[in-house]
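With one protein chain held back, the other chains of the complex are shown just where they sit.
Should a chain be cited, it is by its letter among A and B, assigned in written order, with residues numbered from 1 in that chain.
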Amino acid sequence: MNDKKLLEVKDLKVSFFTPAGEVKAVGGITYDLNNGEIMGIVGESGSGKSVEAYSILGLLQSPGKVIGGSVTFEGEDVLAFDKRKMESFRGNKVSMIFQNPMTCLNPVYTVGNQLIEALRTHNRTISRAQAGQRAVEMLKLVGINNPEKRMKQYPHEFSGGMRQRVMIAMGLICSPRLLIADEPTTALDVTIQAQILELMKDIQSKTHMAIIFITHNLGVVAEICDKVSVMYAGKIVEQGSVNDIFYSPGHPYTLGLLRSMPRVDAQEYERLIPIEGTPVDMLNPPEGCPFAPRCQQCMKLCLQKMPPYVELGGGHRAACWLRVQEQVNGVDTAGRADSGEADSHA
Amino acid sequence: MMSAEHMKKYPIGNLQPDVESLLAWNEVAPADFELASAEEKKNFIAQRESVSYWADAWRRLKKNRVAMVALGVLGLLLLFAFAGPFFIPYAYDETSKTAGNLYYYHYTLEEQAAIEEAMEAAKSAGRRDASQKSIARELGISAKPFGYSVQELERIAAGEAVFPHILGTDTLGRDILVRVMVGTRMSMVIGVCAALIVLLIGATYGAVSGYAGGRVDTVMMRIVELIYSIPEILVVLLLVTSLKPIIDDYLLYHPETGIAKFIAVIGPSILSIFIAFGLMYWVSMSRIIRGQVLQLKQQEYITAARALGASGGRIIRRHLLPNCIGQIVVTTCLQIPSAIFLESFLSFLGLGVSAPLTSLGSMASDALNGIYTYTYRLLVPAVVLSVMILSFNLFGDGLRDALDPRLKK
Partner (left out) sequence: MRENYLIEVQNLKKYFPVKGMRGPGVQAVENVSFGISQGETLGLVGESGCGKTTLGRTILRLYEPTQGRILYRNEPIFDSGDLPVVDEAGRESRSRPAAVNMLPYRRKMQIIFQDPSASLDPRMTVGEIIGEAIDIHRLAAGKRERTEMIRELLYQVGLNTEHANRYPHEFSGGQQQRVGIARALAVKPEFIVCDEPISALDVSIQSQIVNMLEDMQKELGLTYLFIAHDLSVVRHISNRIGVMYLGCLVELAESYELNRNPIHPYTKTLLSAVPVPDPQVSRSRKRIVLEGDIPSPMNPPSGCRFHTRCPYATERCKQEVPPFREHAPGHFAACHLLD
């Protein structure tokens, strides 16, 4: 296992300068990723999870701009890439697949054509015939039967799940070290989602590439991810291994999410405990912890100052004054014993 | 937490968080929490200023310089047409035997005498090319602005204040500027009325056709296509010429009815124009509205209205048409210049407004006679007409961009 960190994001800040004002979409997030790790970024709409992924690949469109922080990939400063460097970086070292496969494939080119183009953009020396062969291999890898025949077909002849597989093939064709998947299964049926997740797990175990998996679905995160970052209102509120997040959540938002989700394997009726309130208006984010107005355990301090990260052990950290209080007093006010009960299974 | 008292205070699905139980968890005095609750409440519902659709569109429109200039020009034309005549003491149909055929410039009485002399001299010297202007130039006399007849100049010399004929007069001595103003007014009114007729018929037809769908829609659209294929100008010409005797007859035998009075005012030709518009020009509006309705029909709020039991008429009136209002406004606005053009064209042919009413088209037509000597008499109404049509078109375009829902957000 390579010790060097693959991706390091430090205090990344992204804002959108709209006519209505500055929307601080991402307010300073820090995380890192090693080779072969699958990290899940969980958040709702408006949490900034997609925006920060776009900024890694320089895909932000105005009025969005990176206004602070750094992104380092294999030691290089990605934000400082010029146009040329960025073009050779995208699709090659780091690939991205998107939520809606319907709109991400060009309808006037055959699938094979698009795959070949993806490959030859980064590898000028390879001939069309060789590129074609590699494309066929990729289609086989992602589980599309009759790849030679399907190469010549157009995107509209593929179903949703198939198109997503084609997208994955396109993303993987240059053997990237990192794949960013932005809600890749959200638009798919649940059985197709299961197929795609199995596929991704399978490919990852073969190629050992790292994956950043952006989603709002905690079930998917539980299934595929090694580490998890929970984002709320443009900030990472909790980070840790998947077991830490699910079995000992350190942030009230994470806890709230877990308690408000019904489980398909529950044995009896349990009333859901929702998170009250509505998501934050990013145009005027409040002072202090963005989750405070909705938090059951909100303290006066939470409304005034943004809490710092507290290390909870083993790379698990949460930004919450309650955890700070605990560390200071040695007292457990989180009621995590409750959550332990709710999540334990027979 | 779920006591009956609690339930009463916080009804089902309440958005307000349970402040009381929050207090139980905290180390802070309740008084200090006052701040938090107010703040929390504020954060719940989007406090962004409510921007209505029109305010938003107006903001976009303001940014469009061309459209704003066009709007300004239209405003000026409106003032010109409706308020202008109040400043000029001549009526548009006031003829004058002595003040006929005046230019927009004049020479003083002494200058005129001098020019006469010189012209006599030139004629007897055999020069053929001696015109008033050339002689004046030779003599070094420059023209003074505005037109005055000889009689008027004499009256001025006598000390009377006489309002000038700013653009001169026509053959019958009527002041041209006033006639241009009245003509513009006429063109605008006809344009707007015709556009409204188109709007009423076209929008209703299109909405009903689009909402009904199926065979009804097909039949209605075939009719539209039929009408489309007929050359409109020919029909209008036909209507105008064939309706004239009928209307004249009607006026003769039923002069007391309200309709007769109305027709008498506007003239049979204008009535024919309105009828022609009502018969033919609404088709493009109906197509546009039908297109919009077909799209909107698929929207879920229409299904929701149906699920509530709303009748078709109610849905068209309260859901479909209000949501088409952007298209309606724009298309109507762009219909006005076509109507104005048509009316001018007809008047030019002599089939439009009847004397003494005037319109820009008929003024242009009148001006054809003296086109070489009195060129400006054609230019002035033509320029005003062109500017008016251009401004309506540019403004309509700008309006379309501003109201385009795709650009919203």
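As a working rule, a contact is a pair of C-beta atoms (placed from the backbone, for glycine too) under 8 Å apart; a residue touches a chain by one contact, two chains touch by 3 or more.
Quick caveat, the model's predicted, so the values are computed rather than measured.
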item	value
Candidates A:153, A:217 or A:297 - the one touching the absent chain	A:217
Which residue of A:193, A:229, A:248 or A:325 touches the chain not shown here	A:193
Which residue of A:275, A:289, A:303 or A:319 touches the chain not shown here	A:275
Touch criterion as defined above, residue of A:129, A:266 or A:328 at the omitted chain	A:266
Where the missing chain touches chain A, by residue	44-45, 159-162, 189-195, 197-198, 216-223, 242-243, 246-247, 256-258, 260-269, 271-276, 278-279, 294, 343, 345
Residue ranges of chain B at the interface with the undisplayed chain	11-15, 45-46, 48, 50, 52-53, 299-301, 303-310, 314, 318-319, 322-323, 325
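As a working rule, only the chains that are shown with their structure count from here on.
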item	value
Whole-Å gap separating chain A and chain B, where each centre is the average of the chain's CA atoms	55
